[in-house]
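All protein chains but one are shown at their positions in the complex.
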Amino acid sequence: MGETALILSEVFLDVIGYWWVIIPTIFLGLIVGGIPGFSAANTIIILMPLTLAMDLQMGLVFMVTLYCAARMGAGIPAILVNIPGTAGAAATPLDGYPMAKQGKGQQALAISFVASSVGGLLTTIIALATMPILARVGFYMHSVEMIVVMLFGISLIASIAAQDMLKGLIAGFFGLMIGAIGTDVVYATPRGTFGFLELYDGVPLIPALVGLFAVSEAFIIIEKKVIIREDAEPKNPNWHDTFEGVRIAVSRWWHIGWTSLIGLVIGVIPGAGASIASFVAYQQSRTFSKTPEKYGTGHAEGLIAPESANNGVTSGTLVPLLVLGIPGGATAAIMLVVMQFHGVSFGPSLFESQPKIGYGMFMAMAVAYFLMILTILPLSRYMSHVTTIPTIYLAPLIISFTLVGGFVPREYMFDMYLALGFGVIGYIARRTGYHVAAILIGVILGPLLETYFLRALKKSDGDITTLFSSTIGNILWVALVISLVLPIFFDWRRKKRNGPEIVVQ
Amino acid sequence: MTKTVFNRRGFLKGSVAITGATLAMPSIARASSYPERNINVVIPTREGGGADRNFRAFSSIWKTKLGVDFEPGFFPGASGRVGYEVYMGKNDPDAYNLIFGNMGPEVLNWAMQAPSFNIDDYFYFGRVDTDPCALFVGAESNLQTMDDIIAEGKKRKLNVGTSRMAHPASIGLLSLGEVTGAQFNLIPLSGGKNTVAGAVTGEVDFSVLTSGSVIAAGDAVKTLLVFGENRVGDALDNAPSMNSVYGTDLPEMLSSRAFGIHKKAADDHPDRFETLTRTFKETFEDPALLEAYVAARGTPEYLNYGGVEDCAAFKAAMLELGAKYKALLSGA
Partner (left out) sequence: MAQDPSEKPRQLGGEMVIPILAIVFTLYYFSTIWNSPWTAQVSAFLIGGILLGLCSLFVLRCVVWVNAGKGSFGFSNLVNMDDIRTGRIGLFIATVLFCVLIEPLGFTLTTFLFLLSSMAVLSKFRNLGLITGIAALISLIGWAVFILAFDTRFPRGWFEMTMEAMLQNG
């Protein structure tokens, strides 16, 4: 134990010594995270020659910082202009953007920054302390169990749809159907692709994301002078909103804690990612909330949940990488390549052979989150000015920015047309009262659900009872049913207690 | 961007090229200055992957022989189909456009579902490496030897992870099942990373994969059998080859990267093609190639020169095996 403490304090000093790498990297990460399509993984690939030229520890600090900062950066346009830059930030605009429209963009940014940093920092520490146990999670979460986890996220469609259940479900199932485009994961039979090879691997997420959310929104906002609603209280920019955001976030420390843990646990499962974690966290947060009806209208907890969860995933993906040598996600996979280039071999023996590398990555993450909150929080005041740009300039900027972002991940012109197509669908949906978020959840989670579902069926030779064949899976099924029934029960009890009161929306 | 557009463009370009070629015969005669500009290379996988590193290491030496640089363009998607369609449909057959593909899994694709172009309209002329597929278990698996696997596989159907159905590793496993009578159920896990993870976490009983990815997984896994020759010894836990253990005569099941070219380019510009093949061979004779591979952390043991005939034989073998196992691999 004493030895571990010694190593930890040593790596802490080492990492702090790289502050001059960390701080510029934070800004780079915020920028690439904020541009749709430029993920941390893509940036590390593009900057690979630079990364490989760095010495091992500096490269490690650089990659880890970029990863965390990009995750946080993706939340900024998601909140301010309804553009989630990555699938992991897809749940962020649900409550973040309504806040921005109410003139609380600065506050929302501060909440998101605190939730991200505290969630990230907390899960990093927990991951460090419980690594050997956490790494085992993947041994118990196989396809059957993951089906239920996906259903937790997808059940969010029903909650979002509450206003007009039929239309909400149509939107959600339409999304699931669009998500089913592409080859089937077992025999690679092309389905519903309209003959486009570009759709064989499924609908690319970024064009769908930016099209449904941002392009369609750009066509809506031109009705108004600025994004902020007219009835929002006019105020002079000051620091107060930032402090208020920090206060709101800190007072919900318990909420940050448990939603980031959802992210951590989902993050350690190889193959699962930030998108599912943030949807599940949002859904759980809403289920156990005393005010579920406020979700989707600019509720602080609805913003905290996905942001702390997707940063929890960031710490989580490092666990299987370091303990088992299995990268938990795309960025971790690139880190593996870079580390191997430097002759580091990951796996069970890493912490014995090179403990400084293993502990160093977590320490770098912790330090990055700490420095991030100090550097970024003051910026929220200036960033939030985006919402005051007149829409005659903002709408064309959003459109060009997002269509370009749709192109970047795969660099196919096809994807730009796709983003436009999704923009049209999103616009029709918005104008006629269908929830675009419900469509999007289907598009994002549908393919994941089908992958696990088919895998489970193929493993059991088509026996459907396999879905109820595992103890952990069955516990999760019960939990799923409870989390679906509980809100109805809470609602009933509240109504009973309050008498025939009309809930003010 | 659609298949039909690829076709139409291909047709237009093709017809333009034919008329162009008849008008421009003299230009072929004075083509000795080839190459006068950089060579474009289509890579049908994503940037930063194994093909990328392999390509950079190899082309860093080849360019010194050819005198011009290589410019990669990454066109991932549909298990490599997008890259080939772009290459055949959009790139001019002028020997300034090459493709850097994987003759194993990518040729197997054609056996499952034919592409929009004729697969004899391109051929591989320069094999860079041969990376045999391997069978491995997770470090904590109950199955620790081949005997364990065969015995268990006779009691129940074992679930076996593979990166995708139409892959040489899957064919290796199916033939193992035929020889030993063990029952295997292939579970495609979408990619090497997930295939390793599946074996380690117990999602599947064990996995098959190209050995490069198995070596990268380090001591999280244990290799038991190689569907080809084990050229790296201890890095693959000294696993024996399938043919030596079970007396089979299965061709090596390989991931094998190679440069390919339009057949039309080689026919129309024999001098250019000769320059390409000659300098490609010279690259292998240069000791700097080995150094470049070691520097890029590749597996230098897998570097393995092959010319037009080696590649053609391998392509034909893959098509034949693909046809044989088509029903099992495509569910058709």
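Letters A and B mark the chains in the order given here, with residues in each chain numbered from 1 onward.
The definition used in the following text is that a residue touches a chain if its C-beta (ideal position, glycine included) is under 8 Å from a C-beta of that chain, and two chains touch if they have at least 3 such contacts.
It should be emphasised that the depicted structure is a prediction, and the values quoted were computed from it without experimental measurement.
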Write down which of A:Trp20, A:Trp254 or A:Tyr393 is the residue touching the left-out chain. A:Tyr393
Of A:Leu66, A:Ile126 or A:Ala171, the one touching the omitted chain in the full complex: A:Ala171
Among A:Tyr18, A:Phe62, A:Phe196 or A:Phe407, which one touches the chain that has been omitted from the display? A:Phe407
Identify the residue among A:Val186, A:Ala309 or A:Val443 that touches the chain left out of the display. A:Val186
Counting contacts across the full complex, list the positions on subunit A that touch the omitted chain. 46, 98, 163-164, 166-167, 169-171, 173-174, 176-178, 180-181, 184-187, 189-193, 215, 218-219, 222-223, 296, 391-393, 395-397, 399-400, 403-404, 407-408, 411, 413, 416-417, 420, 423, 425, 428-437, 446, 449-450, 453-454, 457-458, 462
Footprint of the hidden chain on subunit B, which residues? 73, 330-332
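Quick note on the criterion: only the chains that are shown with their structure count from here on.
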Between subunit A and subunit B, what's the gap in Å when you average each chain's C-alpha atoms? 35
Listed in rising order, the residues of subunit B that touch subunit A in the complex are 1-4, 47-48, 53, 74, 76-79, 81-82, 85, 112-113, 139, 157, 159, 164-166, 185, 187-190, 193-194, 196-197, 200-204, 216-220, 296-297, 329-332
Quick check: in the complex, which residue numbers of subunit A touch subunit B? 45, 48, 138-139, 142-143, 183, 185-190, 194-198, 200-201, 270-271, 320, 324-327, 333-334, 336-337, 340-341, 343, 345-349, 410-414, 417, 451, 455, 458-459, 461
